[in-house]
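Yeah, one chain of the complex is gone here, protein chain that is, but the others are all in their spots.
Chain lettering (A, B and C) follows the sequence in which the chains are written, and residue indices restart at 1 in each chain.
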């Protein structure tokens, strides 16, 4: 039994069948990649997992509990954090403030009324936030306006915020999209380190095969809204169906 | 039945004014992404174009008539309009009588020019600013414009009648098989409705069938992409602003005979037209038109005695009530697009 | 001090000093001089400064922090006033129950309106709040006249129940016997300073409100509100529910508005329906943005500026202008007066409209930004207020 169990999920948009009979199991503490060509239903699946979309039929269980019908923040509080394709951070706030918000969310839940509590009293939050920034090499940017950071830094901040919540499952939506090769490699190293340092399950949706094959322990290939194969990277690489459906000749060479 | 037909007529008529104003407002919003609180003022300026032309035609020279006395007991100064002197009494009188329709021609260049100046001089600098700033600066502009009108024309309404032939009313009921005098409707209001229909149709046709319109519509959908195509979208948007100003102005010109224009009529319509645009859905042209007519008709129904006796005061709040209900039922109004003005 | 860091304490102390010494600061000019026209140190205006200051401080908690632009906040001011006057009518003229009830009623009212309106965001939210406020205004003016006394405004009549009224009791609003309109007049040379009781009650409440608002700005709650403004998507995907936060902010600012309304009624026991009109809601938006939305002190500055200009410019008449410009030769004087008169007296709206435009165009951050620029000009690092740092002081 995996930490995330997707069973018989179907989702239609009007006449278009975006997901059909999707079954997926992600094992705890694994790195699982979901790949597939454009329009394969990767984003729809992701949105189902985080509660943004509700499937027409099927079930999604996280740690044995259904996530269906829950709002994104409830699902997040269950232990699923999401990293977006373009980093979603609080651009108007400082890096430290971004970090603190994540720490508060972990400690206090979806809503607490601390209308006039003083931030100065929140020693533990401050410490934890600083620790996180340290570990992500962002400590020197703590006072910076986060919108003015480089894209790579924003990405690291976003991941740091997700990690501060100590999620059990981290969902990454094309984390290296639009990055230069050097940045991509840094991100790969970062993710490897994260995996090393803690007990966490990582699910990653990715285009870049280099990233996928550097990180993933298992790979699911989606095509036309339905899982084609699920296997280890080695087997996927050589799988004829996958070549046919998606990889093509060029990408594999890369 | 007759009462309902009558109120539908009233509603169409009111709705055409709302729709015209809302159309321009949503055009500016959709193309430029600017919330223009001065749009009501443009409507008001349009109405005052009609007033101005009528005053120009009435510019007079004075001759003393010793047989009559003025209020101080001095000989009365009799005024004769110059146009009557220059073109003869008949043509002169005709010009004065037809000053409102003639003001259509007079107002278009003025309104377009005002639109250009506004966009280039002020609005342009606010594309990137928060909507609250846009609201405030255009609100400030609206106050300035209306105060300028006030200091020139006074606060009192200025009567601006329709041409003689359009005064009086038409017996609709007879046409539909009712008794005479049951459903009568003023000629000028019918003219207004027809005029609004033409303008609305014209704007839609312009956007639908011209290349210019196509580019603008593409720009409304995705400004960045159109910019990448190397098309100078800014210039076109300026022209759109002029067009929207002209639409508001024309709505005002033709409205002048319905209610005597006064300097704060723009503010009276401003809030209402915003409600119309939002109910229709920000950035949706058909939505604005539909919402205009819908609210006009509902407002008319709400003012019926039969309705008022059931819910007292309903006519005071109907527009707002409908707006609330629609916005709760349809998050982006009748035809709004997702993600527009929601942050 | 009081759980504030040094900078915030300094701001609070400055505001407190301004409030305490306002009767002196605002009566800068000797009472009989020509310039006395520009004095503002009389009870009614001083009270308005701080009351509308409270209103704007509260509005800023909603708009400045969460970015939700309410166009119907005047409704809460209005119901606050009505609640207070009703307390005068039913109990007696003591302001304590009146003010408490006005806060409570406005709070309840804002829970209802906020709960509905906050289902939408952006301009849709603005229009919903506007619709509620306009409905309140129009009904108060007409159908609800038995409750609001309509056009005339709700006031206390001698035949009202006033069950707690004792024989010979106070017949004006008072705080346990201390009449709101009582005042101390002190003459210093040609200067005259008025120290009104009502003003000081308002000022104390304003300082309390301001202090609470600083605490909110600097609290985790305030941080969450700013997070809402910044990125709601990230917020929900960080496991936070924006809705109760926004609603809480809405209700808090509604209660501030209710307090302001209750104080208005306590200073002058008459509540008119116009208090709820959309223009009144627009006024607080303008005050906040003019002063500097999202800054601590901005709303107070904005409220004071608008109320002062409204008062001074609407009272300038041509007779006065003639007196002032009498030193000019006639051929200069007439055109000067002609121009100036367009902006004063009847034309004071023109001045106000022009001013909004000017400030918004030149100073996107409002008067606070103007102040910061001036500070910079004098070579000082603008350590003044910024919109962001809630960094905990170590």
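In the analysis below, a contact is a pair of C-beta atoms (placed from the backbone, for glycine too) under 8 Å apart; a residue touches a chain by one contact, two chains touch by 3 or more.
Following the convention adopted for this analysis, contacts and distances are computed from a predicted model.
Within the choices "Cytochrome c oxidase subunit 3", "ABC transporter substrate-binding protein", "Multicomponent Na+:H+ antiporter subunit C" or "NADH-quinone oxidoreductase subunit M", the name that UniProt assigns to the complex's undisplayed chain is "ABC transporter substrate-binding protein".
With respect to the full assembly, the chain omitted from this view is in touch with B, C.
Across C:109, C:221, C:237 or C:348, the residue that sits in touch with the chain not pictured is C:348. Checked against the full complex, the candidates C:20, C:197, C:337 or C:375 give a single residue touching the omitted chain, namely C:197.
From the options C:10, C:108, C:171 or C:204, the residue with contact to the chain not on display is C:171. Across B:75, B:89, B:109 or B:154, the residue that sits in touch with the chain not pictured is B:154.
By the touch criterion stated above, the residues of subunit B touching the omitted chain are 2-3, 6-7, 9-11, 13-14, 17, 68, 70-72, 76, 79, 150, 154-159, 161, 167-169, 181-182, 184-186, 188-189, 258-260, 262, 264-265, 268-269, 299-300, 303-305, 308, 313, 315-316. The chain not displayed touches subunit C at residues 31-32, 39, 42-45, 48, 138, 141-143, 145, 149-153, 155, 158-159, 170-172, 178-179, 181-190, 192, 194, 197, 268, 270, 272, 274-275, 311, 314-315, 317, 319, 345-346, 348-349.
By our rule, only the chains that are shown with their structure count from here on.
Ranked by how close its C-alpha mean sits to the mean of all protein C-alpha atoms, the top chain is C. With every chain reduced to the mean of its CA atoms, the largest distance from subunit B is reached by A.
Subunit B and subunit C have Cα centroids separated by 35 Å. Centre-to-centre separation of subunit A and subunit B, using mean CA positions: 52 Å.
Subunit B has no residue in contact with two or more other chains. Among all residues of subunit A, none touch two or more other chains.
Here subunit A touches subunit C in the complex through residues 50, 71-73, 76-77, 81-82, 84, 88-94, 96-97, 100-102, 104-106, 108-120, 122, 125-126, 143, 145, 158, 161, 165, going by the rule given at the top.
Taken together, the subunit C residues at the contact with subunit B in this complex read 63, 67, 69, 116, 119-124, 127-128, 130-132, 134-135, 138-139, 142-143, 232, 278, 282, 285-286, 289-290, 293, 342, 346-347, 349-350, 352-357, 360-361, 364. Within the complex formed with subunit A, the subunit C residues making contact are 3, 5, 212, 215-216, 218-221, 223-224, 226-227, 229-231, 233-241, 244-245, 248, 252, 387-393.
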